[in-house]
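Note that one protein chain is taken out, while the other chains of the complex remain in position.
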């Protein structure tokens, strides 16, 4: 339930404003020299360091990763790699007023429906902060793929309907920041050097596993690969000429392109009508303006998370592929 | 690998032109009176009976389902439900000329890369015929959901970029049929009466599980739910007002809409450049015109498969949800 | 639930007196030439052909295995291998009198508690007939292991406390047959040529996976490997000198010996006190003598099932082991 993958597994834990965020990577082969520099770069990309329009909390968190097990002198031992990031800058007081408020666009009410209990401080598990653990797991997965000659690179290609980067997009972002509003975006992932024969023919098709991995990222609303939704408008004589990198759920060896649509972050500073539960469980609607520090466009920091999830998905399928055929 | 789901599982088997297609449903609770009429209706929808622009092979197959176990006097026993559909109308001779041909847009070459061996007769596992087993499993899953007050209904909303049904779309289909070409389409799924609290907060978010289920259908190229790709163009102040039925990966109880983009079926009757492998393994490119009986628009028969996959995905998550909270 | 294994999976189905027994093997690599002779030999061993003290039903069943998919010209395709054995000689009439009787030592009442419904004809899923599917899956797993130089051989070493084979054991069996009684036994498995490094250090230790596989065989009551229960009486200075073939859950490369204790088959022909449920659900106790054809000692036919389960367990762990270390 909080584990991604089977042969290469990431199990994550931690609430946004609890003690710590962390995870356990299981199935990393032994004798991988972990590239700590790449890991730090990936974490910096997730924080959006030096990036405009990013929450100041994100940028001020240090995200110091402590490895608790599985790594000896920088080399993987084959045993589970546990890691921990303490929550150093969690201003829970910012959230005190939210104790009874169900924020629109957030998972507050859904958690209540599911568990009959809710951590009001910053969204609990549903916070974007949870993606740190994904980035750590993904960074190691990318290193495993790199050893096989594969690379994954994701970037924002659209913000609020405008191509990105462009001065139109920057203007749009600045406008949203001024108004206390937010905006959506699209991230594109390019997989190069993909090994052929990866992916299972029926249910664990490469595109299905990628879709699941990427649609599990907070705020993702849509997924497509190759010609994607445009293929629905094509003729077969046209579409047959395209090698999208996946055929029958199996990689062909050609490059693969995926696109993920992200909705605007629901945390905005404009007054909104919200449902409020009082001590007796009575629900009323009230006009409320949220405080706190938030992103203008959550897609801006998403590329490294997209890479991470895709990389872990592919490592899993490659590990399965190793047993496909008698030598 | 050929199993979908964990608490409600469908394991499928069978090649397009082998002896039989079938599956095993595991995790169906006991004491469900199986609605055989709904099952037959669903199979008829998949075959596209009385539908225009559908392969005559599909329509002539009888799809007589034989239940081998798990059902006693029409009631589920709690034990695995195995079923079988014999391949009665498989004209393998149609495919004899394909022994050395790797058809464009098909999985022929991918299978070869993966397994070092290939069943040339009609695509083996990658044939659309494999979806029969999905429809049987899905029909039973829909019956389980119906008992909880949920319904799933999918329909084609777009063909080749034209709204469907419409006379434009019909013209387009007729044109493709005449030219031996094919065309893509979009299917929309509406889930009503959805129970709240279903879906796992992190990796098995309801949208991720639906995405995986639906992107595993042959020819699917894209998935979106709710505002989908349009959300990437929205402002937060606008998007926060929408209840898409899923929040933080968990169902809210509101209706859910998903859309799946299908590419045109790659089987067309126009001359195409194809890779051909001769007896010595040498590959040449040749201009070839395929024979056989094929669909003009694979999306037309996809709605019942979309319902099936979504239903099985939801039953799995509901079974998990039963253990979410101490009573 | 009815699936064994993850990377090499056997899913089984079928009730003892239903239409058919069968299974689906998923994860068998492509390009294995299936040794049908070994498979037939294994099925004959399970039937106890030409063996004394074995149920005449077992011996008269033909167990003709029909392969439905996954095998082309005797070679595995990498796709799921489905197989079917029709129940040709099921005298359900023998069981008609059992409709209301809960047989002692059988799972009749347990099924009722679990599912609220019960197939009274010959024990449903809990019949020893279910082991046919295990033998088919295991035979293919043994062939995969053979290709790696491993062999598994199981034999009965004890019957009713007497060494087997011996004239004492034969006398005991003959006595039980005369009296309509049954008797227990012990099966020993020897694994030779075992690859080193197989098994997971924590929960999926080689001995834990073998224990689970072998304790899942009907009538198994105990499992031990190497020095087993005798080790509980030893000193460390003595026990340290033994290489049992497993260390810390991982194979060392030395031979492995396991022993499984089987209870007597509960089907006997002596009068017994049984619980009987009438049409109104009232339970009474009655003195009843069962009819039907049954084994005197179920352990006699168990060795090939023990081999099968162990072989599938080991193939799974070997497939995992392939990803243990960076090359």
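Each chain carries a letter (A, B and C) given by its place in the written order, and its residues are counted from 1.
By definition in this document, a contact is a pair of C-beta atoms (placed from the backbone, for glycine too) under 8 Å apart; a residue touches a chain by one contact, two chains touch by 3 or more.
The shown structure was predicted, so the numbers you read here are calculated from the model rather than taken from an experiment.
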item	value
Of A:74, A:116, A:149 or A:163, the residue in touch with the unshown chain	A:116
Absent-chain contact - pick from C:192, C:286 or C:325	C:325
Where the missing chain touches chain C, by residue	1-4, 12, 104-107, 109-111, 113-117, 123, 125-126, 130, 158, 160-161, 176, 181-186, 196-205, 207-209, 211-213, 215-216, 218, 220-229, 231-241, 244, 246-253, 261-268, 270, 272, 299, 320-321, 324-325
For chain A, the residues touching the chain missing from this view	1-3, 9, 11-15, 18-22, 24, 26-27, 30-31, 66-70, 72, 75, 77-82, 84, 114-117, 119, 124-125
Touch list for chain B against the chain that is not drawn	6-7, 27, 29-32, 76, 78-79, 144, 147, 201, 319-320, 322-326
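As a convention for this text, only the chains that are shown with their structure count from here on.
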item	value
Homomeric contact chain A-chain B: same or different residue positions, threshold half	same
Chain B-chain C separation of Cα centroids, rounded to whole Å	37
Chain centre separation (chain A, chain C; CA means) in Å	45
Inter-centroid spacing, chain B versus chain A (mean Cα positions, whole Å)	27
Overlap residues in chain B, where contacts from two or more other chains coincide	1-3, 12, 114-117, 125
